[in-house]
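Excluded from the complex is one protein chain; the other protein chains are retained at their positions.
Showing subunit A:
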């Protein structure tokens, strides 16, 4: 269904899901994209007057499609919307599950969702803390940890480890020179860690292989964890994984389980987004006639994208599961092969 399909019976004028999403995301720096998407959808339900299950689902579908079409990299976001949708379908099909009493089941569920919007956000943040408390055990005394980008989960984990006074460890932080928001968060984490007396070295992407000899383990964050157990993360994670593998260093991923997304990319170019990374040019080429790289690309819901592609600063790559030693989630440490099981459980 295309973005602009006028879902005739459900036009819903007054509500702009995209701006809601953006403002939610902007309003809370700690928020991840999937959770912001869930929040936005909850808002959407609150602004509507749907009263049946089918209406709700149609509404959700519509908003999800709009949202996915408007956001440049909807992979992470779609994890949240999908999760929300599955949750609704599962609960609405089995209203008794929520134990909301004998009353109007649908309304009860709706109220549950609306009244607890903040709670979901809190939970999501808590899960980060939970991951941090699991994950800090991976950092052993005397270890040197290499990480990249500005993942907040990784930051939380490292901070948690730094706060425990019994542990001394060092961090090699890979920061690309670009001025993306990612780098800013990375700088923040570096400053925090240094304030905690953790020695931190910042290196550019090009120094990863050089630094690896000093490193005991690699910890990275992820935007999305895909079905085969691989991750989608900021550009450069893939090569980090390859290098870590070739050096025999454990490569751990920290990600909340609401980032699990039902995608099965087989290569870097299977991702349902358009990235302006590989751009072939010749001298007199004024950036025209770029052969569309995305022919036959696959979008989960088949909608085509019209927004501009992602430039190299915000680009992502796909790290295949065989490079990953373990995925640290708030529900425990998973092997990559356990991810599909989790996803299957909510989808089938």
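In this section, a contact is a pair of C-beta atoms (placed from the backbone, for glycine too) under 8 Å apart; a residue touches a chain by one contact, two chains touch by 3 or more; residues count from 1.
Note that in this section contacts and distances are computed from a predicted model.
Its UniProt record calls the unshown chain "Translation initiation factor eIF2B subunit beta", which is the correct pick from "Protein ECERIFERUM 7", "Small ribosomal subunit protein mS29", "Translation initiation factor eIF2B subunit beta" or "Pescadillo homolog". Within the complete assembly, A:338 is the residue of A:18, A:203 or A:338 that touches the hidden chain. Taking the complete complex into account, A:83 is the one of A:33, A:50 or A:83 that touches the chain left out.
Seen from subunit A, the chain kept out of the figure touches residues 35, 38, 83-84, 86-87, 90-91, 94, 96-99, 112-113, 116, 119-120, 123-124, 126-127, 129-130, 133-138, 140, 163-164, 166, 257-258, 260, 325-326, 328-338, 341-343, 345-346.
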